[in-house]
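Below you'll find the structure I mean.
All protein chains of the complex are present and in place, except for one that has been dropped.
Every chain is named by a letter (A, B and C) in the order it is written, and numbering of its residues begins at 1.
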Amino acid sequence: MRAISLVNQAAACEVSHQEEADLLLAMTGIGKSFPGVRALDGVDLVVEPGEVHCLLGQNGAGKSTLIKVLAGAHQPDEGEIRWQGEPVRLSSPVAALRLGVATMYQELDLVPGVSVAENIFLGHEPARFGFARKAAARTATAALMRRLGHPEIHPDREVGTLSAAGQQLVSMARALAHDARLIVMDEPTAALASDEVDNLFRIVAELTADGVAIVYISHRLEEIRRIGSRVTVIKDGRTVATGLPADTPTAELVDLMSGRKVETVFPHRDETTVDPTTEVLRVEGLSRRGEFADVGFTVHAGEIVGIAGLVGAGRSEILETIAGARRPDKGTVTVDGKRLRPGSVGAAVRAGVGLAPEERKSQALLLDLPLAHNVTLASLPAYSTAGYLDRAREHRDAKATLERLELRPADPRRLVGTFSGGNQQKAVVARWLVHGCRVLLLDEPTRGVDVGARAELYRLIRELAASGVAVVLVSSEVPEVLGLADRVLVLREGHVVADRPADDLTEAAVLDCVMEGHVMTGSAHALDPEEAI
Amino acid sequence: MAAPEQTAVRAETPAPLAPTKSASRLDLRLAGLLGVLVLLCVVGYVTRPESFLTEANISTMLRLAAAIGVVSVGMTFVIISGGIDLSVGSIVALASVWATTLATQAYGPVVMVLCALLVGLACGMVNGVLISYGKIVPFIATLAMYASARGLAERISGRRTQVVSETGFTDFFRGDFLGVPILIWMLALVFAVGWVLLNRTTFGRRTFAVGGNAEAARLAGIDVKRHTALVYGIAGLCCGIAAIMVIARTTSGASTNGLFYELDAIAAVVIGGTLLSGGRGTLIGTLIGVLIFTVLNSIFTQNNLDTDIQNIAKGVIIVAAVLLQRTTSRRNADKT
Amino acid sequence: MAAPEQTAVRAETPAPLAPTKSASRLDLRLAGLLGVLVLLCVVGYVTRPESFLTEANISTMLRLAAAIGVVSVGMTFVIISGGIDLSVGSIVALASVWATTLATQAYGPVVMVLCALLVGLACGMVNGVLISYGKIVPFIATLAMYASARGLAERISGRRTQVVSETGFTDFFRGDFLGVPILIWMLALVFAVGWVLLNRTTFGRRTFAVGGNAEAARLAGIDVKRHTALVYGIAGLCCGIAAIMVIARTTSGASTNGLFYELDAIAAVVIGGTLLSGGRGTLIGTLIGVLIFTVLNSIFTQNNLDTDIQNIAKGVIIVAAVLLQRTTSRRNADKT
Partner (left out) sequence: TSNEAPGSTNTAAVAGQTGENSAPGAPVTIGFSAPAADHGWMAAMTKNARAQAEQFSEVTFKATEGTNDVNQQIAQVETLINEAVDVLVILPFDGKALTAVGKQAMDAGIPVINVDRVFDTALAYRTWIGGDNYRMGVNAGNYIGQQMKAKNIANPVIGEVAGIDSLPLTQQRSKGFADALAGHGFKVGPRVSAQFTPESGEQQTANLLQGAPKLDALWNHDDDQGIGVLAAIDSASRSEFIMVGGAGSKNMMDLIKADSGVVKATVLYSPSMASSAIALARLLGQSKGLGDLAEHEVPASITTYSAVVTKENVDQYMDVGFDS
């Protein structure tokens, strides 16, 4: 482990002028156990006013638990919290909010059935004698939404009808509505496209200029480079480094987080495994009203086709339609020369099409069931004779697959809900691996997955392709698409606007193509390719 | 419970600028529901033109709807908050019995009213505390109350029907005000207060939040446990009010009162468009739901239908109403 | 309903300290439940040492538990799949009536049995189709069946109790096999088959998947609609079997059979630890749940308790059982 440097020059310069050396928050020796798990085991975190303090750590390192302690949602077993030098006890979320700590949680913490305005002011509604002053809340919401650059989100709109990005904005607005001194953001960009990320960073800059401190959690290192002041790294519930400058080399950070060497964050393309003679998947003229139109492409055995596009471009819908989960208005899907019955997942699965959907918790996993049951869910007929399950074989195969994926711990009896995000994602892939599928459709496979686990997923996807599987990959991270895919489709507003070999494309070219003419493009700062390592 | 619908993929472009009002889809559902009610009234009128839509019959129907209507108001709160209350009928029985013992009657009408309200509130709070602080699932906690409250009512009354001899009580509650029966005023008042509470106060809005996502509500600083306890308290209070209405109507209190109220109330609430999983619902829908069942009953009785035919028809009409309501709301939604 | 649990954040260190076995928490719950059952048996034995644990009384209790036990097996499937079935009691009534009409009896015992099974299955399938393909929420669809099936039973029987004169039927089902009554064999068989179906077959696995996350099940290629329809069909079939048992016990079929079976069955299933929100549950728990209520009843009867006291005690015992069960399982969990 490397030495911990508490005082950092770079960060000190950025501390706002009024409160020079005064610490806003000091958490020391925080410990927290859940039944069977020691989630925090002596974490220290020190935040100064006006800084963007980044928290880094692998999936399950304890980042979210730490900020829940800070938000008063969990009570720590031990440790001390000081706020502006005073020891405080955060006995409930209200206590933290009163102090001036507002939190954007990792799991979207909104109420789907009620309006944007009500979500933003939930728990601190403007009211007179218990009567909600809706007009006041509406006006304030409209103002917040303008400030966030999204005046089109109406205060009366039901939150459940907004996209993930829209909901993230509502979360953000809620944090702003509290007039907080410290805002905690737990993976706020996981569901955002790059222009939305720019927008978020603009607001972060405004806030820090006003002396508000931000605690920022993300698995995307390039973001930390752009806005971070200082970095604290957590591993297995302990602080392993704090006060690092934001430009600490990637290798060093990854080393601290995982305790092992990971060469690169994004993959570099090796030689291709495409077998141009075997066409596995053919999509022709696929259309769904209001979602996408006339989409056509082919994928050969061993080929990885990446689909790039903005959030809302219809990529998920295309994958779901191919998998039979949505019925196309027009068009056909052919696998190994056989046309699939439209709108039938069962037919697609039998033909060897597997979909790893975008929302793994709500669309893919049975959190209350053991890992083995999740992994074999799509292949039950193969593990049964006349409906009677061969549980021993099921267990054996599941275990073998889990070990092959290096899913930790590879205990098939453990409930899926108790695994970290990266491992849950592997479980989804394992389902199709066990099934022995011909076509694998991956929708945002690395969302919320830490760098170490990511590298493993990339290796896994490559291996699958090498074994002759046709892979379609949807990702909002362009370097990921470019690094993995043999060919890239760019989608804009439901239309394929480009279909080119990945070698012919650069990140800037893809982003240009993606953005061009899009309604939302206020500031088209593309990610600087240099920054993306 | 209908997991397939709820887990349907929801994503959305940031692009659409038109703000979808949160209520519009609900409004369409309500319109469909209202259509069903009007249809039933038409059937009633056609089959019994001389007596169905008379003032007297409407007043009768509304008075019949009063007790179950009030109970359904409380049930709506409970279901929106994500719970269920099986004990409403038993609480009505207990409150009606307790308010009509000789001892209570001796103190006069005001004490009788207070007694019914207090018993209802207390039972509701016991439910609420068991559920929120005792962490017993609502179904089980209120099932326990369902058994216990009726048992206690039987115990107190000795299973006798207790006739109200306190004429001050009956005179008032069986009387009129401005030509409209007091019971109907009470129903209207409870609905109005309930509506304001649900839609215009922080308490009501928080009820939606607790039912929609309890964890989010907790993280936003709402005391979810206290809130849950209070919601069941409200349901209990409504049962107390309903007990007063039942006493007034039957001029007696009995441990057999309120039989099957739980099923009737839940059915009215759910037909009215409130989601059983919580977080969404309207009181107007509940009111229409209650009226649908009342009108149905009146049509059956006035046309001298056998109970067996009534039962068969009831089932068919429930299904038809739900399907009809869905088709209308879908067709209209497609148009917009 | 218990949203807080579901939304709780779940993630995991890559290097866990103690790998929690998936089933262990459930096992502890079951142990707690079994403790409650044993406790009740001890109470029964202490209060009535001469008659409670006799062979005759145990046989009486088990035969009483048979019909509701079989219904509860079907209900367990329905609830695990994320649904609810309010119509079980009415289906039992309808099947018992249909199987005992003079016309049916004329065809002999085999046809009577088939008739009961078919009627049950058909009603269940109607429920299932309305719910899965008609997209009507389970509560409402089965509420409609609840009214209709009983109405139809009344219609068919003309509200008369139909006596079984077919002695082949009664002789067999009221008889013994190896000294154990046929009814108890049937209960054991249904439980065994249900257990294998739920825990050892693809069908059972899919039931958990559909209840746990219907969208995930659909995307994994499971035909969720067909599966849902089948689950309700199984529940209906169980009602048909229960109807045969009721006919055997009462040597008659009547439209009043199966009253309150829905509440009793749901209560047994939920006490048994099956989540009302679906995706989790055990048949063993359900069996213990059924037995708890049966033993309770027997204790009350043997000790000559008044119905009112019985009801009050029942409520208290339900709450106590749930709390007790939780404390034991929590204490043990802390130890490990």
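Everything below uses one rule, namely that contacts are C-beta pairs under 8 Å (C-beta built on N, C-alpha and C of every residue); 3 or more make two chains touch, one makes a residue touch a chain.
These numbers were taken from a predicted model, which means no experiment stands behind them.
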Contact partners of the omitted chain among those displayed are B, C
Among B:Leu39, B:Met125 or B:Val163, which residue is in touch with the absent chain?
-> B:Val163
Those residues of subunit C that touch the unshown chain are 51, 54, 56-57, 60-61, 63-64, 67-68, 154, 159-163, 170, 174, 246, 249-252, 254-257, 259-260, 297-298, 300-302, 304-307, 310
Contacts from subunit B to the absent chain lie at residues 48, 50-51, 54, 56-57, 60, 63-64, 101-103, 156-163, 174, 246, 249-252, 254-259, 297-298, 301-304, 306-308
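Simple rule for what comes next: only the chains that are shown with their structure count from here on.
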Where the centres are mean C-alpha positions, what is the separation of subunit A from subunit B, in Å?
-> 43
Mean-CA-position distance for subunit C and subunit B (Å) | 29
Where subunit B touches two or more other chains at once, by residue number = 7, 9, 211, 213, 215-216, 218
Indicate the residues of subunit A shared as contacts by at least two other chains.
-> 320, 362-363
Which positions of subunit A touch subunit C when the two form their complex?
-> 35-39, 58-62, 64-65, 68, 106-107, 236-237, 320, 323, 325, 345-346, 348-350, 355, 357, 362-370, 373, 377-378, 380-381, 383-384, 387-389, 391, 408-409, 411, 413-415, 417-421, 423, 431
In their shared complex, at which residues does subunit A touch subunit B?
-> 71, 73, 92-94, 97, 103, 105, 109-115, 118, 122-125, 127, 130-132, 134, 150, 152-154, 156-158, 160-166, 174, 196, 311-312, 316, 320, 358-359, 362-363, 519-520
Could you please specify the touching residues of subunit B with respect to subunit A in the complex?
-> 7, 9-17, 19-22, 200-206, 208-209, 211-213, 215-222, 275, 279-280
